[in-house]
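All remarks here apply to the structure that follows.
The complex is shown incomplete by one protein chain, all other protein chains being positioned as in the whole.
Here the chain labels run A and B in written order, and each chain numbers its own residues starting at 1.
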Amino acid sequence: MSLLKAENIHKRYGKEEVLKGVSLELERGETMVVIGPSGTGKSTFLRCINQLTPPDKGRVWLDGVEVTHPKCNINRLRAQMGFVFQDFNLFSHLNTLRNVSIGLTKVKGIRKEDARKLAMKELERVGLDDKIDAYPAQLSGGQQQRVSIARALAMEPKLILFDEPTSALDPELIGEVLEVMIKLAKDGMTMLVVTHEMGFARAVADEIVFMEHGVIVEQGNPQQMFSAPKHPRTGEFLNKITELYGETE
Amino acid sequence: MVFDLAWLPQLTQGLLLTLQITTACIAMGIVLGILLALGRVYGNRLISTPCSIYIQIFRGTPLLVQLLMVYYGLPSWGIYPSAFISGVLALGLNTGAYQAEYLRGAIQAVNQGQLMAARAIGMSLPQAIRYIVLPQAFRIVIPSWSNELILMVKYSSIVFSVTLLDLMGVGKRIAARNFRYFEVFVVVALFYLVLVFIISQLLRLLEHRARIPGLGEHAEQR
Partner (left out) sequence: MLLRATLINIELLFALLFLGLLLGTVVALLQVYGGRFAGTLAAGYAWVFRSIPALVLLFLFYFGPSQFGVNIPPFIAATLALGIRSSAYQSQIFRGAIQAIPQGQMMAARSMGMSRLQGIITIIIPQALRLSLAGWSNEFSSVVKDTTLAYVVGLNEVLRHARIIMDRHYELAMLAYLAVAVIFFVLTYSGNRSLGWLEGRLRIPGLQMKGGTQNK
């Protein structure tokens, strides 16, 4: 049984149909990268998975539990799915340590002292254990994003959803975030990543999904997708994106 | 100009009552303001409509009228509130409406992403409001809240019209007895001036203490 299963997800904003029936499955320990032109519903799709944006139609299962079921405990399920935002969304009134530990104390009910230790461990993992007292506004974008990854990790999620985690960063700060993500992937974390970073996709993706106009056009392993895409649009997009962003190693 | 030092103890008594009434009504206004603001922002129509009607009515009518309604009006309906209760109730109901509006603005000024991020780590909506949105909104609302507090210090003087001996009421009594309105009210004015000055300095300190480090300092970084 796959860890994450999305089936026939539809979402419409007013007249515009953003998602027109997207389905995919993600195995435990796998890293899946979703690529595609801007405005094709990739971010909406991610938010439909953890119900931050409830889909109009379609169902989602996490580890066999239906997330879209009206009677499920959505808060408990969300706690099992980490989410990393494009613009970080660190809690501005809390310092780094509290940003990571607040979910542990308030959602999981862990004692403050234990939560602190766990949070420290995750901050160490992203290399920011020397910044525990800093507030978000005192950190660089790259540091903020690493804290937000630690915040997601601290909840011990079954998978993490990344919504263009490097798009809001200055070029020189992208590397430090990707480095953390690559390490996570290699450690066996299950990840669903929306990104334009082809270098990252090539390096760690087990599967690449190309989305356009609210549907999945093509999906496959990186080698096949990069060297021999079946669909002409996939090739066009990959050429364009490589020109635009280059390849980050 | 004649000033009799014997007036001082009475005026100090009045000052204490002014402080008591202001504190009580502000406390009441905070609770009411939070409830009304939450009702307006997060309530469904059944909740948010009454909240906004309440706010509009209390902001749209004179405070003195509200006070007289409570003190003189309610008895004609068989309810007899004491002067003190009337004062605190009228001022509290009124400032609650204003505080609600300020807090609503502050809640809406908190970045939407903050709520989303809180929900994303599994917080329920009430948890997210309590631990993430409100603490930030409170910091944003401090300046307008300070204005409101100072305003209430001054407006609390209307309670003299329902026989209470606050700073204003004491002043009026002394002045009427000695027919020394000018001197007495200059002194009363000075009392208010000093009071307002001290309170605004304290509030400035609070605002400074509550600032989130780094926020607003180098905005160009983002």
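Here is the rule we go by: contacts are C-beta pairs under 8 Å (C-beta built on N, C-alpha and C of every residue); 3 or more make two chains touch, one makes a residue touch a chain.
In this text, all values refer to a predicted model and were calculated from it rather than measured experimentally.
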Task: Neighbouring shown chains of the undisplayed chain, as defined at the top - done: B
Task: Among B:A27, B:I57, B:I85 or B:L125, the residue in touch with the chain that has been omitted - done: B:I57
TODO: With the full complex in mind, choose from B:I47, B:L68 or B:L203 the residue touching the hidden chain.
DONE: B:L68
- [ ] Using the touch definition up top, pick the residue from B:L19, B:I47 or B:V196 that touches the left-out chain.
- [x] B:V196
Task: Residue numbers in subunit B that touch the chain omitted from display - done: 57, 59-66, 68-69, 72-77, 94, 98, 147, 150-151, 154-155, 157-158, 160-161, 168, 171-172, 175, 179-182, 185-186, 188-189, 192-193, 196-197
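Quick note on the criterion: only the chains that are shown with their structure count from here on.
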TODO: Could you grab the centroid distance between subunit A and subunit B? Build each centroid from C-alpha atoms only and quote it in angstrom.
DONE: 45
Task: For the subunit B and subunit A complex, residues of the former touching the latter - done: 111, 113-114, 116-124, 127, 131-132, 135-136, 139, 212-218, 221-222
Open item on the list: Going by the contact rule set out above, which residues of subunit A touch subunit B in the complex?
Closed with: 50, 52, 75-83, 85, 87, 89-93, 102-103, 106-107, 134-141, 148, 151-152, 155
